[in-house]
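Remarks on the structure that follows.
Of the protein chains in this complex, one is absent; all others appear in place.
Per-chain residue numbering starts at 1, and chain names A, B, C and D are given in the order in which the chains are listed.
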Amino acid sequence: MTPDLLPSDLTSAMLMATSVGVLVTMSLALVRATLGPTVFDRVLALNMFGTKTVLLISVVSFLTGRSDFLDLALLYSLINFVGMVALLRFTQYNSFSDNVPPREESP
Amino acid sequence: MTLETIAGLYNYWMVIFLMMTGFYIVLARKNLIKSVIGLNIFQTSVFLLYITMGKVNNGTAPIIPPAIVEAQKSAHESHAGAAAGGVAEHGAGVAEHGAGVAEHGAVVAEHGAGAAEAVHAAGDIVYSNPLPSVLMLTAIVVGIATTALALALVVRIREDYGTVDEERILELDRGE
Amino acid sequence: MNIIVFALLALLAITAVAIARLRELWAAIMFTGIYSFLSASWMMILDAPDVAFTEAAVGAGISTVLMLSTMALTGQGEDIPRKSSWMPILIVVVTGATLVYGTLDMPALGAPDAPVQLYPSPSYVERSVEDMHGLPNVVTALLASYRGYDTLGETTVVLTAGIAVLLILRRDPKEASATEPSAGDEPA
Amino acid sequence: MIALEVISYCFLIAGALFSIIGGIGLVRLPEFYSRMHGGGITDTMGAGLVIVGLILLAGPTLAAFKLFVILFFLTITTPSSSHALAKSALSKGLQPELDVESEVELPMLGEGIRQ
């Protein structure tokens, strides 16, 4: 690696600290996703997990000095939305056609 | 078992752990969709196995950074430019035009020296092996297509047998 | 950097175990998305951004949608484990131990003298600088040019799988209602 | 230049702290609707500050533009999906648990949602 691609020592220490913070948040979100207890808690945790992955990828791409890989973070932020919409759709309707009534609610 | 062994082999052990988790899901769960999920995990662990093999210490991704590509290109061009400059200098007395070209040639040559330095620096960059990336990249897309095929079969099974429970399906098969 | 890698791997392992243990299919599918995000992050750190790109696009988007729609079509069955639970664990542990024993002879992670790094010499990176006239992404060059036959085959496999899915699942609604009782796709 | 870097460090660290605080909130708060506060703070303050910090670090380059686009997408997608999630939860009959003793029965709380 050429030195000019890599960030300076202080900068990389700061980026490292940030990524550790993001990782801690990711594990907390994972805890919530495993505990539940409702479907919605899990989806909330998943949404948060996706956002944190975007941050982690951005920070790591700065840390390795290849900031042209931010495309990946961009993709994550878009695809995360697709996944969220799919999950919402299936919690709400449990099907594809809008004609099917939503799952009957509890009495 | 030294610390060095662990530091060198932890990636394989991680891959094996994931692989065995996927294998366990396939073996121990009766639901067909869950089995497909298990196969997916197994598949991803194989991708990871290949990718970890391609990694080189202190390496970077096999995409040449734009700055270095530019430097390489201008190094090529400045070779030609410097040669042209030399020719022009040779016939310097002929015309102002020639002098202009010569100046230009000198500038290009200087630029070329800078570019050559950059190319030299570029030689120090270690790139990880691109071959595993290529193999796995295509495998992922083929993997999702075949997963879709498996899921389509699951849907058909559910329609014909009324269940996605593996043991129940076997019972129905034996009963008939 | 190592801290990040180990933390990611720990999260990956926890996610995999959670997928194995979760009873609700719905949650398991959701965790597959998380698993795919995490493995893509590790691939990114392992210098394979192209693969990470594909994994992120496929694993979190399309794969989740397909599994959820399958689940919508088949109903949310509880995932009941088999009666004998010790047998799978035994098989898995024995297989895993064998594989771990096998890894002891493997080259270490990132070793520059590993056979993978030595074989095509000069490496594709060096060759592509000459052959490709400054095409920066060696992975693309390798995919489309050096291994063009391979990629043609893979594309054909994707096409074949797509056709197979269509053959299995698609039924024209008009046709199906017109020829309902005698249709060949009804169970025998 | 140094000043800019110091400012970006502040943004990065503040973003990381906000993320962790939100994460703790997500785990510790008692029920779904209060947990959404935790999720909200990581998705807006945490992500926003970290990305602004990275933009400052990148300077006027293509990377900064890409980060700006990421920030834009995160800003419009995460709050809208949180909103849809809350709406979906409410329509599925998940009632907010209040501290006050409720005289009315909350019949919809429970079956079908708790797993």
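In this text, a residue touches a chain if its C-beta (ideal position, glycine included) is under 8 Å from a C-beta of that chain, and two chains touch if they have at least 3 such contacts.
As a convention for this text, contacts and distances are computed from a predicted model.
Taken from the listed names "Na(+)/H(+) antiporter subunit B", "Energy-coupling factor transport system substrate-specific component", "ABC transporter permease" or "Acyl-CoA dehydrogenase", the protein name that UniProt assigns to the chain not shown is "Na(+)/H(+) antiporter subunit B".
For the chain that is not shown, the touched chains among those present are A, B, C, D, taking the whole complex. Only one of the listed residues, C:Met1, C:Val94 or C:Leu159, touches the absent chain: C:Leu159. When the missing chain is restored to the complex, the residue among A:Leu23, A:Val39, A:Leu56 or A:Ile79 that touches it is A:Ile79.
Across the entire complex, the residue among C:Val5, C:Leu73 or C:Ile91 in touch with the chain not shown is C:Leu73. On the side of chain D, touch with the chain left out of the figure occurs at residues 73, 76-77, 80-81, 83-84, 87-88, 91.
Even with one chain removed from view, chain B keeps its contact list with that chain: residues 61, 63, 66, 137-138, 140-141, 144-145, 148, 151-152, 155, 158-159, 162. Although one chain is not shown, part of chain C still touches it, namely residues 49-50, 52-54, 57-58, 61-62, 65-66, 69-70, 72-75, 131-137, 139-141, 143-145, 148-149, 151-152, 155-156, 158-159, 161-163, 165-166, 168-170.
Heads up, the rule we're going with is that only the chains that are shown with their structure count from here on.
Mean C-alpha positions place chain A and chain C at a centre distance of 19 Å. Between the Cα centres of chain A and chain D there is a gap of 11 Å. Separating the centre of chain B from that of chain C, both taken as means of CA atoms, is a distance of 14 Å. Multi-chain contact residues of chain A, defined as those touching 2 or more other chains: 20, 27, 36, 39, 43, 64, 66, 68-69, 71, 80.
Across the assembly, chain D contributes 115 as residues in contact with two or more other chains. On chain A, the positions that touch chain B within their shared complex are 1-2, 5, 64-66, 68-69. Of all residues in chain D, those touching chain A in their complex are 5, 9, 12-13, 15-17, 19-20, 22-24, 26-27, 32, 35-36, 39, 42-43, 46-47, 50-51, 53-54, 57-58, 61-63, 66-67, 69-70, 73-74, 77-78, 81-82, 84-85, 88-89, 91-94, 107-108, 110-115. Note for the complex: chain B touches chain A at residues 58, 60-61, 63, 65-66, 121-122, 124-126.
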